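The other protein chains are all here in position, but one chain of the complex has been omitted.
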Amino acid sequence: MTHRQVFGQVFTVESAIAGAVFVAVLGLLLYSVVRRRAAAGATPSQRAELPGPEKFYVGVLIAVAAFLVAWTAWQNHRETHEHAAGAPVVVDVTAYQWCWAFTYPGDGGGSPSAPPPTTPPTAPQSPCLAGHYPTLVVPTGRTVRVRITSADVIHSLWVPELRYKMDAFPHHVNTFTLTVDRQGRWIGRCAEFCGERHYAMHFWFKAVSPRQYAAWAHSHSGTGQAGASA
Amino acid sequence: MTSVASPEPAAGRREVRPGGWLAWLGATDHKRIGLLTLGTSLVLLFLMGVLALLMRSQLAQPDEHVFDPHTYNQLFTIHGSGMIYLVLTPFAIGLGVYLVPLQIGAPAIALPRTTLLAYWLYAVGAVVMLSGFATTGGAHASGWFSYPPLADSEYEPGAGSDLWIAGVVMSAVGMILMGWAVLWTALRKRPDGMTMLRMPVFTWSMVATCLMVVGAFPSLLAAMALLAVGRGDPSVFASNVWNIGYQHLFWFYGHPVVYVMFFPYLGAVSEVLAVFSGRRFFGYKGTVLSLLAFAGLSMSVWGHHMFTTGQAADDYYSLMSIVLLIPAGVEYFGMLGTILSGRLRLRTPMLFALAFIPQFLIGGLTGIMVGTPVVDYHVTDSYFVVAHLHYVLFAGSAFGLFAAVYFWFPKATGMMLDERLGKLHFWLAVAGANLTFLPMFGLGYLGMPRRVSTYSPFDGFGRLNLLASIGAGILALSMAVFAVNIIGTLNRRALHGSEHQAPDDPWEGHTLEWATSSPPPSLNFTPEHPLPPIGSFAPLLDLREQAGPAVPGQAEGPA
Partner (left out) sequence: MRDHAAYWVVAGWGAWNALLLAVLGIYGENGLVFWLWGGVVALLEVAALAVLASARRGSEEQTAYQAPVAGTAGALPAAVAVGLVAFGFAYGMWLLAVAVPLFGVAAALRSRPVRADRED
């Protein structure tokens, strides 16, 4: 769950800094309203500026900015470049109005040459319409490479539990990797407005043990079908 | 020293001013054009707010059927489009049209006929955009950023979308023309003594704003042209180049526009903070420099709206987005320094200005968070971003808008708004804004996407949505109080004729607009109301200080 861990660290640090800044500013504001009121007998200062403290303050701002830039860039690269051991499992995702198609072109061993299919499965109705959200199955503890495209308009694949999303563009393939460290089943959503049933375009994201995954992959050998559930 | 810059009418030619409402339609007096713009955008603010109230009624509980998805999609598209293209941007530039000539001591705006044409393009453009609701397919429903291919004629075939594009183009052209006129006025129409570094903070905020308008708004026209071409020939968007290209063209405009919708309100807040602290704005030079730096940086960060496209230079946009905190921090240094060393009078404009400080900060700090890709990968396109943008644009900019209205209303109309209603509006707005938008951070974090017409009872989003909808109801109340105040006050003026109730300077102001009558005469400064000497960016404060210690509470207008 690298994405989730990295997100957790960055979000916590940034929230802490933000919280501290907010409390400080609010404190100064409340002080002003209470102690600098005309009714409290304050007299206004005529000093136009304080260049010394201002320069020091700008220095502090630069230091904070520099830290955030460097640290978040490093975290971003950690998140997007870390790999677990072993060859990646490949999943092809095709988003379409208004459901998802997941296909599994074969296990690991380098990138399969065939790009993900751009036409959705020719089911009479998309499963999502009937409330049967398709399931994206992955094994725990292995790198999973997701290749995502769209059959029509721009969509976005979001699994909130993973703290990650990636857009699905037509005529273009986005690729990202993820590693899941525990079993479970979590909801996934479409996160790019895509028309009338954007609100109902959900899927399940399910992580199973490598053994269970192998068994599942065997029984769904070759291309999986949308709506497959383990 | 300055010479009196107000012109004497040429001998034998009397100063004429057109009368009647017909004359307003053709007015070249910048104050009339300004008021037309401000008034139109205020009316649209209420209308777009009603759309939001309808949306919140649909989302208050899971699985509601108040509106079907297609209707809901029109509501959020026009709410966003209206607020950005037709309300906050025109109000911001309209403030500049009204105030900049006065604040620099000029009798008129540069390019008055162009400015008037700009207003009409905006107003007619608004009608064109909103008339989409009257077409059979309904109004445009692809969101205010309107990404292709979804916004293409293949997926959204109705005339409402064509009208939306035309409306956006017309109002954007209007804003470019208006922004250029305001910029040219500040740069080239200053009288003797009004050097660049004696222009008030608000005027400098308009200079920075108009530079962004000139630099970034043409890109919106390019994006709309691309969309229009694509609607004629959808095969254009069968190639990814133009899908991602549209996003670059759109967001190159789409980020600076949010600063266009921020700087003038920040400038207004700064003026109000200074006047009601009884001292000149603190840290003027740093503020001017940071406004210009901030505006330039704003041109560089647009890609932070595209982190999840997988096709943008994430590191660069993240770097620049974080660097924004430096000039933003300098702005806060000035605002806080002003109130910390001032003598505060807590009248209605000041209340809104003070609330702006922490509320905008929430938006700004969460902006840094969404400007870092790691966080953005989770929260973009969710209610977290909806919360962020409403904190900066409503709890921030709109509060600055309210501060500006209460502050300058007496100058523009000769009437004081009711102070008690103003305070009621304020407290309802603070309660409503925070109750509406704070829960949305939680909703986004928990996984609620944006632009959804409903959600399931099993999602766990019900409680926070209900809170947000209750908050929206409180906001509606606050806006009703605001409307009653404005309409009631204008009614009083209509009933009691030109019996002035507001003096020239009801607040002990610092800048030149307070040296003339309320409302000002057509050429702003006359022999009866001459330009005072201009020695700094707070000339009236200078005069008062030279005259000796001020008696506290003097020259306050009636409550």
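A and B are the chain letters, set down in written order, and residue numbers restart from 1 in every chain.
The definition used in the following text is that contacts are C-beta pairs under 8 Å (C-beta built on N, C-alpha and C of every residue); 3 or more make two chains touch, one makes a residue touch a chain.
Quick caveat, the model's predicted, so the values are computed rather than measured.
Contacts of the undisplayed chain with the visible chains, over the whole complex, involve B.
For the options B:Leu102, B:Met178 or B:Ile244, the residue in contact with the chain missing from this view is B:Ile244. For the chain left out of this panel, the touching residue among B:Ala225, B:Ala313 or B:Ala480 is B:Ala313.
Touching the chain that is not shown, out of B:Ala293, B:Leu346, B:Ala431 or B:Leu490: B:Ala293 (per the contact rule at the top).
Across B:Ala27, B:Val257 or B:Val481, the residue that sits in touch with the chain not pictured is B:Ala27. By the touch definition given at the top, chain B reaches the unshown chain through residues 3, 5, 7, 9-10, 13-20, 22-23, 25-29, 106-108, 112-113, 116-117, 119-121, 123-125, 127-128, 131, 135, 159-160, 162-163, 166-167, 170, 184, 187-197, 207, 211, 214-216, 218-219, 222, 244-245, 248-249, 252, 292-293, 295-297, 299-300, 303, 311-313, 315-316, 320, 521-523.
We take it that only the chains that are shown with their structure count from here on.
For the pair chain A and chain B, the distance between C-alpha centroids works out to 32 Å.
Residue ranges on chain A touching chain B, taken from their complex, read 3, 6-7, 10-11, 14-15, 18, 21-22, 25-26, 28-29, 31-33, 36-38, 42-50, 54, 57-58, 61-62, 64-65, 68-69, 72-73, 75-76, 79, 97, 152-154, 156, 158, 160-161, 163-167, 169-172, 174-176, 187, 189-199. Contact residues on chain B toward chain A in their complex (touch as defined above): 69-70, 73, 142-143, 147, 149-150, 155, 238-240, 243-244, 277-280, 282-286, 308-311, 314-315, 318-319, 322-323, 325-326, 329-330, 332-333, 336-337, 339-346, 354, 357-358, 361-362, 365-366, 368-369, 372-375, 377-378, 380-382, 446-447, 449-455, 459, 545, 552-553.
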